[in-house]
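The complex appears here without one of its protein chains, the remainder shown in place.
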Amino acid sequence: MNKIPVAILGATGLVGQRFITLLANHPWFEIAELAASDNSVGKKYGDAAKWQLPFEIPEQLAQMIVLPCDPARVQAPLVFSALPTDIAGELEVAFAKRGAIVSSNASPHRMDADVPLVIPEVNPEHLALAEIQKQKYASNGYIICNGNCTTIHLALGLAPLHKRFGLKKVLVTSMQALSGAGYPGVASLDIIDNVVPYIGGEEEKVEEETVKFLGRLKGNQTDKMNMPSLQSSVSALETISVEYADIRVSAHCNRVATRDGHMETVSVEFAGDADAKPKYADIVAAFDEFRGLPQELALPLAPNRPTVYRREKDRPQLKLDRDAEKGMATIIGRLRECNVMDYKFVLLGHNTLRGAAGATVLNAELLYAQEML
Amino acid sequence: MNKIPVAILGATGLVGQRFITLLANHPWFEIAELAASDNSVGKKYGDAAKWQLPFEIPEQLAQMIVLPCDPARVQAPLVFSALPTDIAGELEVAFAKRGAIVSSNASPHRMDADVPLVIPEVNPEHLALAEIQKQKYASNGYIICNGNCTTIHLALGLAPLHKRFGLKKVLVTSMQALSGAGYPGVASLDIIDNVVPYIGGEEEKVEEETVKFLGRLKGNQTDKMNMPSLQSSVSALETISVEYADIRVSAHCNRVATRDGHMETVSVEFAGDADAKPKYADIVAAFDEFRGLPQELALPLAPNRPTVYRREKDRPQLKLDRDAEKGMATIIGRLRECNVMDYKFVLLGHNTLRGAAGATVLNAELLYAQEML
Amino acid sequence: MNKIPVAILGATGLVGQRFITLLANHPWFEIAELAASDNSVGKKYGDAAKWQLPFEIPEQLAQMIVLPCDPARVQAPLVFSALPTDIAGELEVAFAKRGAIVSSNASPHRMDADVPLVIPEVNPEHLALAEIQKQKYASNGYIICNGNCTTIHLALGLAPLHKRFGLKKVLVTSMQALSGAGYPGVASLDIIDNVVPYIGGEEEKVEEETVKFLGRLKGNQTDKMNMPSLQSSVSALETISVEYADIRVSAHCNRVATRDGHMETVSVEFAGDADAKPKYADIVAAFDEFRGLPQELALPLAPNRPTVYRREKDRPQLKLDRDAEKGMATIIGRLRECNVMDYKFVLLGHNTLRGAAGATVLNAELLYAQEML
Partner (left out) sequence: MNKIPVAILGATGLVGQRFITLLANHPWFEIAELAASDNSVGKKYGDAAKWQLPFEIPEQLAQMIVLPCDPARVQAPLVFSALPTDIAGELEVAFAKRGAIVSSNASPHRMDADVPLVIPEVNPEHLALAEIQKQKYASNGYIICNGNCTTIHLALGLAPLHKRFGLKKVLVTSMQALSGAGYPGVASLDIIDNVVPYIGGEEEKVEEETVKFLGRLKGNQTDKMNMPSLQSSVSALETISVEYADIRVSAHCNRVATRDGHMETVSVEFAGDADAKPKYADIVAAFDEFRGLPQELALPLAPNRPTVYRREKDRPQLKLDRDAEKGMATIIGRLRECNVMDYKFVLLGHNTLRGAAGATVLNAELLYAQEML
């Protein structure tokens, strides 16, 4: 089988490095081009990247010459973007216009009305939005986004509940790891023996993206779809849109002194009358039984269980659970009744795997398996 | 002036050590006796205590011989208790029966109907409950408690809002420091590069104690009191009780890898109609202006401002704020509207000063200033 | 192929848990029995062990009932010992007497004259000492030890130099990880934002064990051996002994706040005249080229390179290098001239893999491959 050549934009950063490790031996994709900022261009990747991961860079990638993040120079039909926020907006559009499919971890386009913001287990049908972009750009290219690292795990943890019971309100407090801020990111003197109760823009992302992830695709055709039959929706483009979920989300985001893995405490209120509320066992069953397209399609990076509910009284914990299911699952625990809302629990997930690079790659795997590449 | 001789029970532990440093040069109290568990009894304090604080033990205290925690052996009229939970219950009663006033940091009696659970700025009038104990024990002794370290700062942070506007619901997530678990406490392998989303019994304490702190003293006389005229309430003993505040409190408690200082994210809903809700500026003013008896009486350990509201976007932080006001204040910041409840903010406080030993000493200072010793 | 049934003594501790993960899918060995202290006996292993590693316990091991550490109850012919120091001494002898081969990570017998203290790449010929034990115990059983976690990496790092050039003096300062102290081990309050410049008994172990590892096996037959032909040495038992290397070793041992991996700074002085000293390139070549029996025999746990020299100016580092070569190598870097001795460098290694459980298993693999089981 011929692998699809792919490029990585922003290849030297922390998320870029995760792309490298996830794609180095991928069954469907082959790293053909590495691109980064000007001060890396022309260098060997091994010299340009300040490597942060406990594996060696594969030798032939270490030798690869870094290209500029220029759609005229980077030729691959599939592009993984770990571009910095300030330049991702324009550059990703430029890549889409020259025909590239851009699977992006960057934030600028996530909330665009025509950009699918996708977690494959949660809302694969939103991919239909890509057709609007294709038409707009008069190209085969488009942008598909995964969410913020905290949001992805929240949305993945909420999806089993929202799909089965309906949610009305969500209050979340995050304790986020340092790798979420990139490299060099947080100064050590700012975090050792400290908690920083503020991460710029983070709470807004959690509050906005969650309701898009859990939103419903509206439009003539797709309304009737059980499973995404994506091509069929083209004719109905003008009417396709995502109706955000009617959930009020409030977030408190904090930085703590951990390397990887975001922990979140969550209180939820369900829709419906008091007597229609799900019982404890129903909720646990929803977590236990949740599966989606990635599992059905056996995508290479898909976890066996996207949501794992742990019964121990003191789990999940970063050191024990963040790498479960290849770092691609959301691990949940401590479900109990909440005095203020209906139920409360904790969840955690790996922020640079399922919360970033792993999400971007899984989105591309979904496109491939759906024959959208 | 003759200082009042005091004893410290559980003197070798982490809270006991804080008692030492707070009382070593106290203007009103003088450490007369140090008591601890059997394996310390008979040793010099300096040899018995595994000292944890960045000050030297005062030399004459280091030389003091440790006594057993036995009311027959410890003679001081005022006793500070940092006893372990499993033995504090019985022992503190025994001390009260032999006539000692026990200012306790231990948890067993906090929720007893006749035990004042007091933050001097918040509910000094609850001290009236002590009279019930005196009568019950046929003694001049009684127990007075401060709360759990997380609860004290929560209650202190909520008090300005509840007193001025009335609160209905509170949802709090704590990120608690290691010193809150005592010594040796949390194993280093359990917390470095980790978050533990469970602290046994902590959430219950936060949920229960908060509504007692913010509760109202009921009874013939005291109902009419503006300021606590505590002696006058004796005749009405049978009718004195604390009516818990009608606030629903829900807590998520977590341990993080910090030495001192508990951080809490808080969402609140006010009582009353939507149009009667306080405005942003009203809430900040409530924090800014809050004062209580300790400030009025100029108690030695009293902070100038019991609640300090910081305007910076990323404050409070442990490293910068936990020691403010001698570690005796609750520092608040980041007030903003909450999508789910009315407002949200963060607060932090030093857990072994205002959250433990400092609270116990301040309670005793209040007794002294009120001529209740 | 029938696998050899093995038992793990002290199976619930941190090193015991590493044994579990190393042996769970071993090609030659099969875990048949798990033994631990009284409070674990009779429980399922999954309930008895406070699991510390980021992998799930294999299910059939989690269900295994824990046995007492009693040679009458534990039947396996090969026993891995992670017993606590205070009971390992007697118990390991009891196991050897009943015929078990005991591959031990415990310290009591390491310096016994008839116990081989072995790093397979460094001194496999010391295994000949086992025959003395067999005779003494009138059994097929004997004890074989690996060293202290700091010593193993030091000895492995020194071996290429001592074998090729001869060493005279070694001065080492260690910065040791928390997992080296077991679980619960070091209290978090003792190490966060701290360095503890003392680890009881550690410096003595480093100073003594190093010269035994690097010592020469003396005796009629074995003196002439190029490769260990272990059976042939039986007749010369009375004359077999280890002559300690004539190297003066001095150690400063420190605990720092890291999870895994011991870092060591090393200054060395070579034997011989000034003009016979090795050059920089000679030393690097010695590290680069060092190989031993495990590589020759392709033992399952053997690293490809037991000593890895890194050229970067700021390597090795724990986060990047401790897991190299499956955690079974010693990683070295920063070779430079020393103003006081001849050369200096740094080295690090994983303390619970090659520094403990990995070493114990590798020793057993050597026995198996040498047909000594």
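Each chain gets a letter, A, B and C, in the order it is written, and its residues are counted from 1.
Here, a contact is a pair of C-beta atoms (placed from the backbone, for glycine too) under 8 Å apart; a residue touches a chain by one contact, two chains touch by 3 or more.
Treat the numbers as computed from the prediction; the structure is a model and nothing was measured.
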Touch criterion as defined above, residue of C:Ala106, C:Ala181 or C:Val249 at the omitted chain: C:Val249
Touching residue (missing chain; options C:Ser267, C:Thr307 or C:Thr360): C:Ser267
Chain not shown: contacting residue from B:Glu33, B:Asp193, B:Glu269 or B:Asp342: B:Asp193
Residue of A:Leu178, A:Leu301, A:Ile331 or A:Leu348 touching the missing chain in the full complex: A:Leu178
Residue touching the undisplayed chain, where the options are C:Ser139, C:Thr173 or C:Asn304: C:Thr173
Residue numbers in subunit C that touch the chain omitted from display: 169-171, 173, 175, 193-198, 207, 248-250, 252, 254, 256-259, 263, 265, 267, 269, 313-314, 316-319, 333-334, 338-341, 344, 346, 348
Touch residues of subunit B, complete complex, unshown partner: 51-54, 56, 192-193, 259, 319-324
Interface with the undisplayed chain - residues on subunit A: 14, 52, 178-179, 183-193, 257-259
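Methods note: only the chains that are shown with their structure count from here on.
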Subunit A-subunit B separation of Cα centroids, rounded to whole Å: 43
Separation of mean Cα positions, subunit C and subunit B [Å, integer]: 50
Of all residues in subunit C, the ones touching two or more other chains: 52, 192-193, 259
